[in-house]
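One structure follows; several queries about it will come next.
Here the complex is missing a single protein chain, while all its other protein chains stay put.
In this document, chain identifiers A, B and C correspond to the written order of the chains, with residue numbering beginning at 1 in each.
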Amino acid sequence: MILTVEKINTFYGDSHILFDVDMSVAEGEVVSLLGRNGAGKTTTLRSIMGLTPPREGCIRWLGEEVQRLKPHEIARKGLGFVPEDRRIFSRLSVEENLEIGAFKLERASGWTLERIYGLFPKLEQLKAHKGNQLSGGEQQMLAIARALMGTPKLVLLDEPSEGLAPAIVKDVGEMIGTLQDEGIAVLLVEQNTRFACRLSDRVYIIDNGRVRFGGTVAELEADEELKSRYLAV
Amino acid sequence: MEGMASGKKLLTRLAERLTGRFGVTALLILAVLAPFLVQSDYYIQLCTEILIASLLAISLNFLIGYTGLVSLGHAVYLGVGAYAFALLTKNVYPSMWAGLIVAGASCALLAWFMGIFCVRLAGLYFAMLTLAFSQVVYTVAYYWRDVTGGDDGMLGIPKPEIGIPGAFSISLESFTNFYYFVLIIVATLIFLSWKIANSPFGRVLQAIRENPERVEFIGLPVHRYKLYAFIIAGTLGGFAGGLYSTFQGYISPDLLYWTQSGEIVLMTILGGMYSFLGPAFGAGLLLYIRDTVLNFMEYWRIVVGSILVLLVLFLPGGILGFFEGWISRLSIGGDHGDARS
Amino acid sequence: MELDVSFWLTQFLNGLANAMVLFLIASGLTILLGVLGVLNLAHGSFYMLGAFLIFSSSVIKNPSWFWVGLLFAPLVVAGFGTIIEAFCLRPLYGRERLYTLLLTYGFTLILDDLVLLIWGRDYKSVPIPALFEGRISIGDFSYPVYFLFIIAVGPLLGVFLWFILHRTNFGKLIRAAATDSEMLDALGVNVNRVFTGVFALGAWLASLGGILAAPMRSVEPGMGVEIIIESFIVVIIGGMGSYLGAFVGAVLIGMLKAFGIEILENFAMIFIYALVLPILILRPRGLFGETTI
Partner (left out) sequence: MATPVLETWGLSKQFGSLLAVNEVDFQVPKGELCAVIGPNGAGKTTFFNLISGKLEPTAGGVFFEGEDITGLPPHAVVNKGVGRSFQITNIFPRLSVLDNVRIAVLARRGKTLDMFSPIEKHTEEQDEALVILGEVELEHKAHHPTTELGHGERRNLELGITLALEPRLILLDEPTAGMSMEETSSTIDLVKKISHDKTVVFTEHDMSVVFSIADRISVLHQGSIIAEGTPEEIRNDDLVRLAYLGEEV
């Protein structure tokens, strides 16, 4: 396991959001975190990233405890973050957005602009565009590419399909496939269960801040009760 | 740990006393006795100035502490009130009451006018607009020599006697008489302010400070309530300006400069903006520090500035607020806080 | 008639020279607002510090020290700004804006009196550096060379600033931090360092403004609190966070002051407020508010 989350409890101010959340991600694995609105999925990612540090519990990254570190320290250890609503730097060009993603590195290592452009030719065409001139799908692509520029071993991906047309959602799915081909693990937060299950090796279900299920996609598919209780209409 | 806990309890009780009815009564008795206690014209003058500054700081706190609007232009009322008083009593009609009423009324009008524009903004923009307005008035006062005397200011502002014509009159030329006159006016106005602060209206202002959106969603037009608060603060500030004018007998455009506004904010914060009497306490403290430091060196701002920096970093609730901080419930409605458990 | 032309030209150039100084101060102020969200009341004090430091280096030593001072004094002030930011402002970012405002006001009070304590109350003058002494004459018209130098320096520094913001890594980080500093942090950038750098850059610019202005004006303890007001107005007109706005705003204010004096003698400042009040009321984000740096 490259990432293990052990019994974390996270608060916003006085509101207790996460209760003893446990989960793990192995090298090169795609793991999905499913659940409804407000279940605590985004908070889990923010806790891992150090943006909303857990008050209790432990987060291990490559064996080292990181729950006390600042977000930029955690990022530098090889965690990529693609937040909900993408958070592209709107005044910066596409290329500048990518460069910011690589800022933390002592050059040379890993990903370069050329490699990114090879993988996402669309971004090369758009490289001079400002962030606020991109469509939702292009923003999503840029956000993922920006995270790649930091040469991550694991990318935290928050609702990449949200607000995108079905055809674009498919593209996003392919991008996640690309990450996997590159040996990068993905922790995917989704509401679109079908989309997530298609891509994932394992699945966690979180509800009211607690992990209710952890297992393979097949196990989830087999359990209708579980699906209807936490996911279905 | 044990010792700290009991120390905390002691401080809590002290703060409760200081801000409660007991504290107010004690303060009032102290204020009445002050001229006998200090026994020197110089200190009677200082006490008078502190009273006026207290009114000024409390008036500003209607905006900062109660409504959550940081005004950087409150000196405009000090100045306009002072000029209004001076112009009326010097050039038109030498009456203390008329002077004060004109000072208050002119500031009410000014606040109403400025408020229409200012209350639409919030945060930094509100601060900048109030600052800009006050600087406009400063510029007018500075350059309109024919009326204001420009940067020479105005000299010889009278202290008209009060009383009933034909029946009796009291001269205010004596420092002690003047002190008591100011005390009565200021105490009355502060009492009125206190009534307002603890009325349903006052609680709405606090609610606006806490969450303007929610106030809108309980059916109250937030802009209008902010405007009322703005006018109340301005009017009270105008009275303070009128009093200051007759107290000093001399005024200059410096009263309107932004650094003067900064000093009023400083008083408010120094004492604690979340307690009703905190700003008055801050006013007293600031003037006392200035006076004390000036006795042995010119550079009192270094001292006050350093205190401010330390305060912001370590005691953001202000000094009185710090004591009240132990009992956070008290810090809201003055000594009348409902939230006491 | 001919006399009139040279008079108006002089006014125009004076306005421009003042505008350039104002631009230096306002540009720092506006970037600070855009990136850190801090309204730095002590910014004028940095300007004042610059002026006094150059006074000491060029008067106590000799006039040619102006250039040495020009190089080092802004670095000293920037270092000072770094300390203020790192130790005093940083803990306040999570809290209400009021506190950063108060803190910088506290430093204004301290620095003003500190300058008074060290240099005394009297007005000082800094000699024009030898290189730019004298006046340039074309026919009837003559104008001090130093002022022309200032007019040239303004746009140069504007370009320099543009270069920093748009062509360097630091600039990229500044612009990114202005949009979303949390995201920047999550991408592995130590945002605190960016903030400190921005604050130091602002202090550097302000003190440079003070140094360049020193030979044109009298150097006195109250100069900081005066310039800060005009700089605010520039920032409001131009839009918080926009350094292009700061440039346009500065030129506008410079011109209004230079020509307003002719129209309404002492009320030039009224023109400025007549401009700034409606902007604040109708378009609080300023003329260039949308296009942050």
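Some observations on this one:
Here is the rule we go by: a contact is a pair of C-beta atoms (placed from the backbone, for glycine too) under 8 Å apart; a residue touches a chain by one contact, two chains touch by 3 or more.
All values reported here derive from a predicted model rather than from experimental measurement.
Looking at the complete complex, one finds that the omitted chain is in touch with A, B. Looking at B:E173, B:E210 or B:E298, the residue that reaches the missing chain in the full complex is B:E210. From the set A:S24, A:T151 or A:Q191, the residue in touch with the chain omitted from the display is A:Q191, counting the whole complex.
Residues 192, 195-196, 198-204, 206-207, 210-211, 213-222, 225, 228, 274, 328-329, 331-333, 336-341 of chain B touch the missing chain (whole complex, contact as defined above).
With the whole complex as reference, residues 14-17, 36-39, 159, 161-163, 169, 191-195, 208-209, 229, 231-233 of chain A touch the missing chain.
The working rule: only the chains that are shown with their structure count from here on.
Number of steps on the shortest path from chain A to chain B, with steps defined by chain touch: 2. For the interfaces B-C and A-C, the C-beta contact count is higher for B-C. The chain occupying the central position, as judged from C-alpha centroids, is C.
In terms of their C-alpha centroids, the spacing between chain A and chain B amounts to 53 Å.
Chain B and chain C have centres, each the mean of its CA atoms, that are 33 Å apart. Contacts from chain B toward chain C in the complex involve residues 64, 70, 117, 120-121, 123-125, 127-129, 131-133, 135-136, 139-140, 143, 145, 257-259, 262, 265-266, 269, 298-302, 304-309, 312-313, 316. For chain C in complex with chain B, the residues that touch the partner chain are 33, 37, 39, 41, 88, 91-92, 95, 97-99, 101-103, 105-110, 112-114, 116-117, 225, 229, 232-233, 236, 240, 266-267, 269-270, 273, 276-277, 280-281, 284. Put simply, chain C touches chain A in their complex at residues 169, 172-173, 175-176, 178-180, 182-191, 291-293.
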